[in-house]
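One structure is given below, represented as structure tokens, and several questions about it will come after.
The complex is shown incomplete by one protein chain, all other protein chains being positioned as in the whole.
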Amino acid sequence: MNVDLLSFARGPALKFALGIFCAGVVWRILAFCLLRIRRDFNRPRNSMLKYLWTGVFATASRSWPHPEFIKRTGAGEALGYSYHMGLFVVILLFGPHIAFLGSLFGITWPGLPSSVITAIAVVTATLFLGVLFRRVTTPVIRMLSNFDDYFSWFITMLVMLTGLAASAHLGARYETLLAIHILSVDVLLVWFPFGKLMHAFYIFPSRAINGAILARKGAAT
Amino acid sequence: MMDSTRDPTVGETLRKHGVTRRGFVKFCTATVTAMALPPWMGAAMAEQLRNSPRPSVIYLSFQECTGCFESFTCSFSPTIENLMFNVISLDYDDTLMAAAGDAAESALATAMKTNFGKYVLIVDGSIPTGASGACCTAAGRSAEDILREAAKGARVILAVGTCSSFGGIPFADPNPTNAWPVSAIVGDTPIINVSGCPPIPEVITGTLLQYVTTGEIPDLDEHRRPKAFFGNTIHDRCYRRPFYDAGKFAKTFDDEGARNGWCLYELGCKGPTTYNACATLKWNGGTSFPIESGHGCLGCSEPGFWDKGSFYEAQSTAKWGRAGETSGKQVLELVGATVALGGVLGVGSAGISRLHQTHLEKDRNEDVTKDEP
Partner (left out) sequence: MTDLAITAETHADAATRASQVAGAMRGFSREIGAMSAFRMESCIHCGMCAEACHYYIATEDPQYTPIWKVEPFKQAYKREASAFAPVIRLFGLKRAVTAEQLAQWQHLLFDSCNLCGRCSLICPMGIDVTTLIEQARHAMFDAGLAPQELYDKADHQQLTGHPEASLEPYRQKLLDIGIRFNVPIPLDQPDVEVMLCVPRTDIDHYPQAVAAIARVMRHLGVSHTFRSDGLIAENYGYYAGSKEWQREISLRLIDQAVACHAKILLVPECGHAYTALRWEAADLVGKPLPFKVMAATEYLALALKSGQLSLGKADIGATSFQDPCKLDRMGGVIHAPRELMKAMGVDLHEMENSGNFSFCCGGGGGVVDIEQAKPLRYRTMETKLREVDATDTKTFLTSCSDCRRTFDDAKEHFSWDKSPQSLLELVAANLVATRPVTTSTGA
């Protein structure tokens, strides 16, 4: 037999997963973008250029912690942003990942030493565990949480752990570990359009559009 | 060859060829070490072999390129491996034997009859079953028939080379001759796969030697390959591993990185998923191996290595096309098609939502403003 788990994972399974991902993302976004849009008839406070630019600026400024809020939100924000940064570094700057993305997008870029990546991945996975702890122990967040929150956490964590296991050759034959890692990415891709992971697509447009709408009034952004 | 004439023992034969007892013990010790057996077995193996009658070995070649046999027999300078031919009694081999035609066939029949149940059967090449077996015949008999018959009297089959172990290159898509590995044809006789395209000479001889000495099948992995030689991946033992760990990859052949001996992962090296002894035993008596020569491992000892293809694409890349095809175009097609599908579904969903909204809002007496947020 020529098809083994690894060939399946990075062949038909990946194709299927990517297909669901692309179709699902476009479906979900279009489905709400095409709902009713209200025209604003009130007179803007600023020129369109100014308020659009403020909106664009808000995509970055919303990450900036304000002194008035930071006492209460600092720890959570630090945790959240730092594991995101860790994820980006691991996903985008690890050699085999660059090769994978390169095979999809046709471009590559330089990466970091694999040992550095491993260290960052371990730290990120630890922080991510802290994220779950926080979700479960903070009353506000626990109240807000639903299946989506927990499953999205689970599948992301699975990708991280299987990736670490594969690169450490830990627990089974390398190609099995690699296959499981790629399969977990496939599952993540399939889940992506249906859960909160969509925030990856939403965050910058949301900050920009809501920021622009507020800026149009001269309101605080 | 009759038992009653008492064949010379291995030791006697070796002495005839000028190999000292010490030299032979050294050879056995080296072999034992390579197989990670306890060192004392070296002397024991030497002793056992010297006093044993030469075991009968029948070598059948089917749909093959003869590369495995070449590996087994050819070397740059006379080595002790050559002398292995004096340790075993090679009772049939298409390539080496002087006889041909009926004489050759009768030699095979005699060998099988005389040593029935005792001979070691070595097979290389895949077994084609297409065209009613006409793709590979000898004396009008198909390879399949010959193998089935020979397997009956064999105490073990060594499937030497990837073709006989897993089907190899003939088995690759579209497999026009409907080729199969030995394990797909033979069920009853124990099989040891010694895969590789070709296998390393010392791997073949080491496996044979261990079996002949101990009479036992060595520890095998899930593909029935001896763990002594196939227990680690090339990656696990590769001397370029520090470069992999440091993320230093050669991007093209003969670029700066390649010249500095950096890891060949991005040039498609299959070292991480290929189990073989190339990185340790190496080739040509320990001279070098593909990676050391600057070319990535092709994964030739693995099942389906040809169809898995992407010889020059890194292992972590997506792989949808046939061997040799790149994924880029296919990715674009997939993305295009699914985005379009998503678009249609999205428009449909929005339409359904709007209709449903209208449905929820009817029965409302007043209709104030048309433009809602």
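Labels A and B are assigned to the chains in the order they are written; within every chain, residues are numbered from 1.
Please note the rule applied: contacts are C-beta pairs under 8 Å (C-beta built on N, C-alpha and C of every residue); 3 or more make two chains touch, one makes a residue touch a chain.
Source: prediction; values computed, not measured.
Engineer: Considering the whole complex, not just the chains shown, which residues of chain B touch the missing one?
Structural biologist: Answer for chain B: residues 345-346, 349, 352-354, 356-357, 360-361, 363-364, 366, 368-373 touch the chain left out.
Engineer: Identify the residues of chain A touching the omitted chain, counting contacts across the whole complex.
Structural biologist: 27-28, 30-43, 45, 58-59, 62-63, 66, 68-69, 72-73, 76-77, 80, 138-146, 149, 194, 196, 198-199, 202-203, 205-211, 213-214, 217-221
Just so we're on the same page, only the chains that are shown with their structure count from here on.
Engineer: For chain A, which residues count as touching chain B in their complex?
Structural biologist: 1-4, 6-7, 10-12, 14-15, 18-36, 38-39, 94-97, 99-100, 102-106, 108, 111-117, 169, 174-175, 178
Engineer: How about chain B: which of its residues touch chain A in the complex?
Structural biologist: Chain B residues touching chain A: 171-173, 233, 235-236, 244-249, 251, 265-266, 272-273, 303-304, 307-308, 313-320, 326-328, 331, 334-335, 337-339, 341-343, 345-347, 349-351, 353-354, 357, 371-373.
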